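This report refers to the structure that appears directly beneath it.
All protein chains but one are shown at their positions in the complex.
Take a look at chain A:
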Amino acid sequence: MKWDEFFVTGEPMIYGAMVSIVVVSLAIVIGLTYFKKWGYLWREWLTTVDHKRIGIMYIISALLMLFRGGVDGLLMRSQLAIPENGLLDAQHYNEIFTTHGVVMILFMAMPFIIGLMNVVVPLQIGARDVAFPRLNAVSFWLFFAGAMLFNLSFVIGGSPDAGWTAYFPLASNEFSPTVGMNYYSIAIQIAGIGTLMTGVNFIATILKMRAPGMTLMKMPMFTWSILITSVIILFAFPVLTVALALMMFDRLFGSQFFTMANGGMDMLWANLFWVWGHPEVYIVILPAFGIFSEVISTFSRKNLYGYASMVGSMVVISLLSFVVWAHHFYTMGHGAMVNGVFSITTMLIAVPTGVKIFNWLLTLHKGRIEFTTPMLYSLAFIPIFTIGGVTGVMLAMASADYQYHNTMFLVAHFHYVLIPGTVFAVLAGFYYWFPKLFGFRLNERQGKLAFWLIAVSFNVTFMPLFFLGLKGMTRRMYTYSADTGFGPLNLIATIGAFGLALGFILLVYNIYWSFRYAPRETSGDPWNARTLEWSTHSPIPDYNFAIVPTVTGRDPFWEHKKGGHQLYKGKYEEIHMPSNSGQPIILAGIFFLFGFSMVFSWWVPAIIAGIGIIVMMAVRSFERDHGYHIPVREIEETEARLRGEQA
């Protein structure tokens, strides 16, 4: 392979990107060296097994990926702004919508949610960490290695370009001869292994590590949503793992699973992809339901309406989410029986979802509502998501879908569910739990301004796409002629996209501003909230709770504040903590090299890296590390300091 095939050449925008990557990496390295922060970074962050820090690293990565995916979105919208635009050519447009889709779903939405659950779940159930802290670090670093590998593709080797769905035969060697789709099959695989481990870890944590007295039906709703999400992860991700592995065999080793000849079946890929893909959309939406439940209940000053039906509807959703996948390919030649069955199961999902919407409305009913930033996102979610849901039911009708399929109507629909459902939710969660982590609130005025910009621009961006779709504009189309009449609506959508970008810039500025100027708080409970995480200090000590709380009701901290219930009984005892380790990041580094070598079919380095992975696992198996203990005296000192007493 020649060097000009290895690096992507001939694209001014990509040269720009290469230069900026090099400059930014240099700046980071020089900065760290200059301020002597390498040791700090290694000890406190890169080797940490603390769920809070891992959560923060997930969220930072997700924000970075939101930026990357957002720039992709802006580029696409700019290209579509006017007819016959020449900003991007067809190939470039293909690459951009592919990476946009993958990055947004797998490297933005997923890690943002996993980050929030890392931070919040152990605190909400009164635990000191997750069940397997070391495994948790491995999860994070594998996700990170996968995400970096995927992002590398656009400067080295060329990006994947067969859509985030990577349908065969388009994704086969014959029609996608570059290494782009190799990146797809391997990078997502590595990140996916991390996600699978997260699922196992959180199921174990939630089932085994709840504070005394917290029965399943007394768990906070966010924790419930994460339990169900983890169960879906556990059962859905293996299908993706297998499908990606088969894809890799087809592309690298010439097997024939998804070919059109020799007994292969190209449609089988689409089938397997969506067997995972539909549960996946519930993996990113259920935690959102949990976040909104917490936020709405806190800022209505009421307990959540219909707790049991909330739980029940999530269980039903988790089962139904596995029986609807064929609605993604109604038009690919199945008989009426198949389409009928999947139409019905799909529409059924609207029922438990509707139950949840009504429960939130009834929680709001007669509440003393406070319009904070997280609450604004939650309130905006309800009508916008409902539009997404209603258009979803329209798409669910197989016969009507022949009209909507693969048009901009669909693109509008899934952005109408994904953006309020996932992005609004993680932003609400971010604003809501931020003071817990850092001890101060993000500025509310800036937060609300950003909210209004984002909420309004969102509708300006995506509402026109419904009408464009109905007029016949197909998705993944890099340009159109003026005669189609698609011009004006597209221009409006593009203007909206830039409004969205402005909103996100304001949000980032808000974080920066608040770090510098926001008043620090000491109470640990800035929102007057209800669940356990608010009962410990902010910032949170390493061990989370000096004494493990005892729980009797669903809103233990609220009951505690109302004087009905004593949360912390007993006296301090030595606390057993897991020790940090450099192994997870090293393991993930080797995985990265392995993946990179596989992408280019460099067998010798791939085998060496593969052996390295096995060696790392053996090292871990024979390691004896029992963690360490925090003595009582140190706990007393920490507690006194966090209460603001002078030692």
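Heads up, the rule we're going with is that a residue touches a chain if its C-beta (ideal position, glycine included) is under 8 Å from a C-beta of that chain, and two chains touch if they have at least 3 such contacts; residues count from 1.
By definition in this document, contacts and distances are computed from a predicted model.
Asks: Among "non-specific protein-tyrosine kinase", "Spermidine/putrescine import ATP-binding protein PotA", "Quinol oxidase subunit 4" or "succinate dehydrogenase", go ahead and choose the protein name stored in UniProt for the chain not displayed.
Replies: "Quinol oxidase subunit 4"
Asks: Among A:268, A:382, A:477 or A:502, which residue is in touch with the absent chain?
Replies: Selected residue, touching the omitted chain: A:268.
Asks: For the chain left off this view, which of A:186, A:231, A:310 or A:532 is in contact with it?
Replies: Hidden-chain contact among the options goes to A:231.
Asks: One chain isn't shown here. Among A:64, A:323 or A:400, which residue touches it?
Replies: A:323
Asks: Could you list which residues of chain A touch the chain missing from the display?
Replies: 207, 231, 235-236, 239, 265, 267-268, 271-272, 275, 319, 322-323, 325-326, 333-335, 337-338, 341-342
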